[in-house]
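Removed: one protein chain of the complex. Kept in place: all other protein chains.
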Amino acid sequence: MIWSFDLLILLFMVICAFFVIQVKDLLGAAIVFGVYSFLMCLLWTEMGAVDVAFTEAAVGAGVSTVLFIAAVHRSSRQVKPRKRWRRPNKAVGLIAAGLLGGVLFYASVDFPDWADPSSPASTHLSPYFITEALADTSVPNLVTAVLADYRSFDTLFETAVIFVAGMAVFMILGQKTKESAQVGIDLTGGYEDTIIRVVSRALVPFMQIFALYVVGHGHHSPGGGFQGGVLLGATFVLLAISFDLKMVLGRMSEKKNLLLANTGVLLYSGIGVLSLLLGANFLDYSILHTLLPSTGPVVARSHAILGVEIGVAITVMAIIILIYTNLSSGGTNEKGL
Amino acid sequence: MLLNIVVITLTGLGLFFFLATTVGILRFPDFYTRMHAAGKGDTISSLLILLGLALYNLHHLSLSTALVSIKIMMILVFFFMASPTATHAIIDAGYESQIEPWHNDEEEQA
Partner (left out) sequence: MELLISSYNYWIYIILMMIGLYAMLAKNNLIKKIIGMSIFQTAIIVFYVSISAKKDATIPIIEHGKGHGHSAVISAMDYANPLPHVLMLTAIVVSVGTLGVALALAQKIYDRYKTLEEDEILEQLQEQAVSDSVMTSSGCDNDK
């Protein structure tokens, strides 16, 4: 908690945000936005939110930059100059942002001091989580315990939201028949680069093992289903960039992806229904100790958290691959970046 | 004591190479030379700093700190493989889109 270090990162972030919206080249804007995300990840590590920083490093700096590049590559790269008759838009935007900003500045006087341990957010519910989570669930990583146990309803529906988002992308872009679609632009131009292919082929297995480690070791270190799932999806995106989309679709076809995305959500809600069937509440894992041999109610919660995280990871991985393959090929799944 | 000196030397060298990289990116004339500075300097400085951190972590030698050091060394190995490849990919993309390398016109005339 070094406030001068925070100030430095925050100033860099403001500069990055300003340039992101000012720069005329959309590809450049996507890259600067990746830098912005990475600075944010540093800031969160510094604030002690390691799980959030890990997620942001995988999602913000990695996957969303790739998604932006895929979308820009399929459409136009340059921002055209604005026509005269739409000029008032700028003034309206400035006035609205200025007014709202002024109101928020006025309100910020009432906020508790930054990093105050006795602020309302840290006094009511969270002390219970911090002091009791280890005894309740035997999971030392409090974020994982709260994510998959105390707030498992929330996480279940967040997973469902990701599933629905993936379905939406599939519905918007995936309906094209192969005849009517225009042929995608081929970035590589038939040029094959041996070095990139060999290195990415060598790295991908290690990345996938690391992703599985992140999923499995989320109880004790930063990580869990969301981060591991994003990493697994990113390995396939890397393969799709360095080889081509056909190769990835050969391994993970669209049908397989859809099935996997369903399986993940089903696994999560299945664990919930299982505890319902055994006579407890929905997603109340402690009852599962009757099924698992030689486990008490506490350890059963720990094991069920792992099962839930695996479900989340499968869904997130499948949806990330689905979004990327559809975005980069305009839904035809023929040629990607 | 000796460990401290080694750690300080390694991280200091790493920071020096980072500074050289930054100067190179700012001062070099064209895309290829800038990528040359960014790729090489970034790799070597990150490697040196990570090595320094792995050694610094061994101050209290136990199983858990040794494990953390091994993890840092693994990051180092993967970084050593991935970073030059990324630089190669960027330079290759620049070459494919036909960016002209820089020539010193004055030298050619002389």
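Observations on the model:
We just call them A and B in the order they show up, numbering each chain from 1.
One rule holds in what follows: a contact is a pair of C-beta atoms (placed from the backbone, for glycine too) under 8 Å apart; a residue touches a chain by one contact, two chains touch by 3 or more.
Every value quoted in this text rests on a predicted model; they were computed, and no experiment measured them.
Of the chains displayed, those contacted by the omitted chain across the entire assembly are A.
Touching the chain that is not shown, out of A:V14, A:V273 or A:L291: A:V14 (per the contact rule at the top).
In the complete complex, the residue from A:L125, A:I195 or A:L278 that touches the missing chain is A:L125.
Within the entire complex, the positions of chain A that touch the omitted partner chain are 1, 3, 6-7, 10-11, 13-14, 17-18, 20-21, 26, 29-30, 33, 36-37, 40, 43-44, 47-52, 55-56, 59-60, 63-64, 67-68, 70-72, 74-76, 79-80, 82-83, 85-86, 89-90, 92-94, 96-98, 100-101, 104-105, 108-109, 111-117, 119, 121-122, 125-127, 129-131, 133-135, 140-143, 145-147, 151, 154-155, 158, 161-162, 164-166, 168-169, 172-173, 220-222, 226, 230, 316, 319-320, 323, 326-327, 330.
Here is the rule we use: only the chains that are shown with their structure count from here on.
Separation between the centroids of chain A and chain B, computed from CA atoms only, is 28 Å.
Against chain B, in their complex, chain A makes its touches with residues 189, 191, 193, 195-196, 199-200, 202-203, 206. Listing the residues of chain B that touch chain A in their complex gives 78, 81-82, 85, 88-89, 92, 96.
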